[in-house]
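The complex is shown incomplete by one protein chain, all other protein chains being positioned as in the whole.
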Amino acid sequence: MSSVAATTETAEHGHHAHNDDLLALLKAAPFWSTDHKVIGIQFMMTTLLMLMVGGALALGVRWQLAFPWENMPFFGALVPATAGGQIPPEFYTMLFTMHATVMIFLVIIPILAGAFGNFLIPLMIGADDMAFPMLNALSYWFMWPAIACFGCSFFFGGGPAAGWTSYPALSALSQAAPGSGHAQTFWLLGVTFVGFSSMMGSINYMTTIINMRAPGLTLFRMPLTIWSMFITAILQAFALPVLTAAGFMLVTDRILGTCFFVPAGLIVNNADPTVGGGQTLLWQHLFWFYSHPAVYIMLLPAMGMVSDMLACMCRKPIFGYKPMVYSMSAIAGLGFIVWGHHMFTSGMNPALGMTFMISTVMIALPSAVKVFNWIGTIWGGKPEFNVVFLNCIAFVSMFIVGGLSGIFMAAVPVDIYIHDTYFIVAHFHYVLFGATLFGVFGAIHFWYPKMFGRYMSEGWGKLHFFLTFVGFNGTFFPMHLLGVAGMPRRYADPYLYPYLEHFLPMNQFMTICAALMGFAQFILIGNFVLSWFFGKKAGRNPWNANGLEWATPSPPGHGNFDIPPVVYRGPYEYANPDTEADFWPQTQPPNPAT
Amino acid sequence: MKWFWCLFFAFWPIVAIVVCLLAPGNNWWFPGEAASPLGRRIDDLFYMILWITSITFVGTQLVLAYVLFKGASDTEPGTANEKAWFSHGSHKLEVIWSSVPAVILLFIAFYQLDVWAEYRVKDAFPRKRMEAVFERIHQDRQKNDSLALAEVTARQFEWRIRYPGFNADGTLKALMPDPQPTDLYAVNDLHLPASAPVMINLRTQDVQHSFFLPELRIKQDAVPGLVIPIWFEADQQRSYQLLCAELCGWGHYKMNARFVAESDEQFIEYLRQLEREQNEDRVDDAPDTDEEE
Amino acid sequence: MICLISGCGGQPEFSHSEKFQTLKPYAQIYVDQVLDNYFGSPSDMVAWDKLPLELHYGQGTVVEASGRMLTVELQAPHAEITAGTEVLWDSGILNDKDSAWILEWDEAKHQAKLESPLATNPEVGDAVILGPGQILATGRMLYAEHCQHCHGVAGDGNGPTAPYLNPRPRDYRKGIFKFTTTQSSKRASREDLSRIVEDGIPGTYMPSFKLLTEDEMTSIIEYVMWLSMRGELENQLIGLLADSYSVEAVEDRIAGGDETSDTIHQEFIDAVNDPDSFPFEVDTIVSRFTSEWVSSQEPDAEVQPLTPRTPSSDESIAKGRELYLKPSLKCAQCHGEAGLGDGSQTFAVSKDAAGQDNLTPGLYDTWGNLVKPRNLHSGIYRGGRRPIDLYSRIYAGIKGTPMPAFSSTLLRKSNPEDSGSEMTDEDIWHLVNYIYSIPFEDVKAGQGGSSIANPVKDANTASEEDSEEVAVN
Partner (left out) sequence: MFARFQLQFVLLLTVAIFSGCTPQFRREKTEVKSASDVVIHFDDLSSSNNSEETPDEAATPATTPTAGNESTTATTPKKEMVAATTTSKPDVAKQAPTTTGYTGPAKFVGRVVVKGDVPLFSALLAKGAATKDMFCSEMAVPNETVISKDGGLGNVFVYMKKAPRKGVPEYSGEPFVVNQKGCIFIPHAQIVRVGQPFILKNSDPVAHNVRYNGFASQFNDTVVSGSTDGLTKVIEFPERLPAGMVCDFHNWMSAYVLPVDHPWAAVTDADGNFEITNLPEGKWDFVIWHEKALYIERSFKVTAAPNTLIEKVFEVNASKLSQ
């Protein structure tokens, strides 16, 4: 990524002296850099690339659901099928497995924590760089072995076909799923590498945030973005080792013949009966102990960033700063004790189910508080309806839907019915795509001037937003109805079942919307790349924002701050009647007159 | 332009609600009314939550639309205030909008407990009514025999069903945990008495599956290594869809089966027929009542 | 994006059998043309009247044409044709044009009303075919949906999913189906095929398709038979041509000195042209397998036990056990003395079809796959668990596999002196009874509890009540 950037930029160099500092950085170290900004941008490029890959995989899934057993255009030729381009069912399982894997492990988690976490944390707390720059660089470069492993698993050995949740015994027995021979092992190694990457990042973020804040930046003067990154880092540090360990156990089950997750006597694909005395439910407990907090890892940073953006765009202080911090902490804390709600139908102890149900219901509360506070923030603001603001509103609006549909799942008896149906798919896409990705799109437009010293195109940004929003709702809203109708997820052909036959047109509509949405992402990528060269130039503080990062040049040079920052107040002093301007940067010394 | 966006955000919840209202009429809704008492209670719970969430959805989206319009009109040229409303929040509001949802959520949490208990907690199983079924179909059983009438074994990619066979005196045997020589077998076709709670033992031969009866709102994972009893009660004598709801490999979608609820007599007759078919030796004059081992 | 969506993938094609590539290009083209003419492609199938398929089509003529509404009268009454049946134009101006669907059907007069599909109207007297290969079309659709990804477009058992399956999906192109209740020299009957589709094959990845309707089942069966015949014609035709027109054969012949590639090519074209040569061979091949398929559907093709099943008793089981171990029957040679499927033959090196030693020791079937003799303890009976199924397995063997037919042993009854190795119908029933008893050996011995037939139990070690504890607690 950055090498391309460096070479192309060299040509432009003379004309754009403004970009000098960052370009110098990129030129000096096209690949390897320990500068947090370069790493952040590297993360951004990689994840945007992966976003396209994951989207293409999803379109494969959608194709099969809309036109089952039809020959697939374009991708059909790549499918190892004798049936021309028909997606065989085992390839379908690989498609959705890899879609989830890429989107979760290679897009959402790294774009939030990796790209924005890296870029923003030192800038927003007034530090020169991360506490451990080398570790930081490693956390990026550990992404690539992970990508390689996932790639290997997909293209060699048949592809992992046990879903991203990889429940044993399907994932533990190499005969159980097609291609789970080496593919599943590669997949687990990939997850482990991603785990390393995240772990390095999270240690770094915690240390940096605790130790390297600028003078005067007390904990409760930190922007909510930093709070959310901090809480995310804690979540990651405590939940991730569980998954990594469980992944290792599963690898040993697969290649060393241990039986942590495999009970005795299973006969799969005519192999000899298994001998072990393991428990498949153990994997589910361990997996969800990580993966439920992971849902918040995939959400909290977006919540933090949206809070900052909303305040700035509405020219108004955030409504209820402390309740926001507390509710984020509450989400994180409760997030550790709700994993069991993924297992209500798995036959675990019903009393345990009741406990999990109550904690799950209660986790809706801090989320609700946050939504109310965002609305409170917009209330009485003077918003400029630009791309950033629109994406933030979309975030709030979609998060309401995702949050409310979560309540259905929290109710155990209802969950019995909608578990593993498209209702769940709708729910988590509303949260992870509808909320998080709209937040991310907003954040890309918001911080782009800081990254590259130029604005992204407003018009193309709005077109992208419009298409994505329409496409997104057209794709995922009908999924609620599919879920209520009892259409199970991960079905290659739901129309075998008479009670689902009439959903074919709806699925076709959804697929068209999904294609529209996929197309819209090319606009984003185009806008992102072209604005780098042709965007309107931006100054230090293009949005008239208060945060510390806007006190640096755009883009910031190595070491970030040309004037060492001192913090005098919180980050949300917009529209303060005491000041002349409607914003009051954190670094501006108090007016001696008042 | 900003008015367009205000309308845009106000418009989409309306579309969402219209779609939801149209859904039942277009058969985009539950696969029929719940066909069991437990299913109806689950549906009631669903509708209750649907009401609460719908009101919340409408409320929050309305407020969101309102604040957007307000923001748009406040930024019109010539509005009174040059700056936005300067407010860091309101303690009172925070308390209100924390405690009201908390009360509602806790209500939902406790309201559903007994439905869950009835479905899963062993002590709450309708044991008496199950035993009445055994009486009616003349099952010869000991006190500790299984309450289940059939054992459903999921495998890639079908449901194999095992029923107990008949005694020499014509009574039905009890279902034993292990296969018996007299057992009767079927595949993808589960027959059980209707209008009474019936229990099956669910297990899997290979990977994890999930036993899903959408019309009865029943779902239970078949976990490798465990035998899980589940009970359900079908109101009407008809056939219901039975499918797998947990990813079990490439043929996950192929586990298409049916559950036929029928009268006690039909059930016994079905078992008799299975017995006859299973002892088919293609010699016409073979006495088909032979006790086979 | 539009290109991506609208640029549809190609239509599915029948794949060629492995030997196809060894032929000279002109021979390949000939094979393709013959298959294309008689069978067509998946998207454009041909219902060939020589094949013994129940295609249920009728022939008729247009008797009345008023505007676009037509009346078609059938030559004979027909049970399968109703409103909605497809109609093709056999002659006249609509020949080779779109088909139409019957709107009304008069059972008594066997007349159908329908609307002309095009603006051009057929004339009175045009011949039409009603519902030709309707079953094939439905079968093809269902096959693509349910079967194709394992069994392949051409029924070669080599669909995309096939590499992951053990045992491999059946290759229909030999015309051999394993689990039948027909005599050893016969093919599968329709009833056998539909039972396999309905009940699946336990212990393999062939699942049960119980919920298909009867019509769907018929369609699939006819389509599978159609595919099987197509594959057989292809294989046999390639075998015929490979003798003289494979790349290797042509090289040989040129090396022989008498011929050049041109003369061989010309000879080939002559043979194609000569109705007594290749066309005649094609007819011979087709009539050969059609007669086999037809005779396999006859009632006397079925395995018919002479006596009813002997009731199972300790005595009968003991007798069966004795027969099982008898060297003159050799059951234990493959299935092992304990019935675990681990007999000595599973360790012996056998020869493949070309007479060469197989690399991996063990038993191989006609398709060249390593097969394991059944572990009789598993309680899984692939061909079905009815007594007649087990009887047929012993009596007629498992086609295409080393499991031989023991029907010949019944002939021994004609030689009453040779009582030592005689096997009677009752003996087969004793064996059946013994085989039924094997999974319950432990139970019989009064040990109760676990058996190999129920291995999950071992892990649990618990009675069901305990399991409930685990589950419900």
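A, B and C label the chains in the order they appear, each numbered from 1.
The criterion applied here is as follows: contacts are C-beta pairs under 8 Å (C-beta built on N, C-alpha and C of every residue); 3 or more make two chains touch, one makes a residue touch a chain.
None of these values were measured; they are calculated from a predicted model.
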Options C:33, C:75 or C:313, residue touching the unrepresented chain: C:33
Omitted-chain contact residue, chosen from C:69, C:141, C:318 or C:370: C:141
Selected residue (touches chain absent from view) among C:214, C:262 or C:300: C:262
Selected residue (touches chain absent from view) among C:70, C:165, C:201 or C:363: C:363
Sites on chain C contacted by the missing partner chain, in the whole complex: 1-2, 5-8, 24-26, 28-30, 33-34, 37-38, 40, 42-50, 86, 88, 90, 99, 129, 132-134, 136-137, 140-141, 144-145, 176, 184-185, 235-236, 239-240, 243-244, 249, 252-254, 256-258, 260-263, 265-266, 268-270, 272-273, 276, 279, 288, 292, 327-330, 333-334, 344-345, 348-351, 353-355, 363, 366, 397, 399-409, 411-412, 414-415, 418, 420-421, 423
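Assume only the chains that are shown with their structure count from here on.
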Category of the chain touch graph - line, ring, star, complete, other: complete
Separation of mean Cα positions, chain C and chain A [Å, integer]: 50
Chain A and chain B, separation of their C-alpha mean positions in angstrom: 31
Junction residues of chain C, two or more chains touched: 161, 164, 205, 456-457, 459, 471-473
Per-residue multi-chain contacts in chain B, two or more chains: 120-121, 156, 205, 224-226, 228, 250-251, 254, 256
Interface residues, chain B side, partner chain A - complex: 1-2, 5-6, 8-9, 12-13, 15-16, 19-20, 23, 27-32, 41-42, 45-46, 49-50, 52-53, 56-57, 60-61, 63-64, 67-68, 70-72, 74-75, 82-90, 93-94, 97-98, 101-102, 105-106, 108-109, 112-113, 115-117, 119-121, 156, 205-208, 210, 212, 214-215, 217-221, 223-226, 228, 241, 243-254, 256
Residues of chain C touching chain B in the complex: 146, 161, 164, 181, 199-200, 202, 205, 207-211, 302-309, 311-313, 379, 385-388, 391, 433, 436-437, 439-440, 443, 448-451, 453-454, 456-457, 459-460, 463-465, 467-468, 470-473
Of all residues in chain C, those that touch chain A in their complex: 1, 4-13, 15, 144-145, 148-149, 152-153, 158-161, 163-167, 203-205, 372, 455-459, 471-473
